[in-house]
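Beneath this line is the structure, given in structure tokens, with notes to follow.
In this view, the complex is presented without one of its protein chains, the others remaining in place.
Our next item is chain A:
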Amino acid sequence: MDRTTTEWNFSLNVRASVLAVVLLVLGLGIWEGLNHVPLLTGGAGELSEYEQLMAGANETAKVPPPSEVLVRAWEELSNPFYDAGPNDKGIGIQLGYSLYRVLTGYLLAAAIAIPLGFLIGMSPLMYKALNPYIQVLRPISPLAWMPLALFIIQDSEASAIFVIFICSIWPMLLNTAFGVAGVREDWVNVARTHELSSLKTAFKVILPAAAPTILTGMRISIGIAWLVIVAAEMLVGGTGIGYYVWNEWNNLDLTSVIFSILMIGVVGMLLDMSLAYVTRFVTYAE
């Protein structure tokens, strides 16, 4: 990244930004233009709520235009933590619930996947013994576990966390095993010729050597967990951003639906960026 300061790259960045803004304006403009609710003409009087939703006199329904979404975003974001009953909580509270579930399930998964991945990566026996189970369990859609989780755990909140746990464990497990198994023999030999104990070898040589691969697995996992929480919360209901989206759909409030979709994207991006940031500290060049 040393070369970003050269003039050529600087101008590339500027050009990219300009293009991005142009695309945004163009996209929003088309969206706005195609979906604007036509102004009422004549003395038809007030439209019923149904007619308003159906975009007035127009036969086809219109998606709320970006201007409306922006207004809603401003409203919601200026007071994100209000709580006016079970069906009316601020976007911050809903995102908070989702983040809490995602992080709980994710950290539980990491606490199991990373040590287990170490074991599998270091022991060909464990790898061969466990691999069939991993291969069968891994492709199962996390939501398929939901009924079983609800039955066994008997708690919707915990079931959602379990679903996050089960979906985020696999990338971390496999990447850790892969990273540990792929540690260069030379580095392990350095540990051996220095008489390091197994534990010290694991922490001083294998862990730092495999850390970038492990972090990649963690980054994939957090992405999947954030994808899955929305669906899980739509099922379990009550709180969370997934519930919020579905609830606003039931309220026929498409503006809020669009706004919350955008928020899901932004939070997902922030989660990914934070792990990318951590990855920078463990990455090494050979």
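Assume a contact is a pair of C-beta atoms (placed from the backbone, for glycine too) under 8 Å apart; a residue touches a chain by one contact, two chains touch by 3 or more; residues count from 1.
The definition used in the following text is that contacts and distances are computed from a predicted model.
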item	value
Name of the absent chain as recorded in UniProt (options "Thioredoxin domain-containing protein", "Bicarbonate transport ATP-binding protein CmpD", "Energy-coupling factor transporter transmembrane protein EcfT" or "NADH-quinone oxidoreductase subunit A")	"Bicarbonate transport ATP-binding protein CmpD"
Residue in contact with the excluded chain [from A:28, A:130, A:196 or A:235]	A:196
Candidates A:127, A:187 or A:249 - the one touching the absent chain	A:187
Touch list for chain A against the chain that is not drawn	186-187, 189-190, 192-196, 204-205, 208-209, 211, 282, 284-286
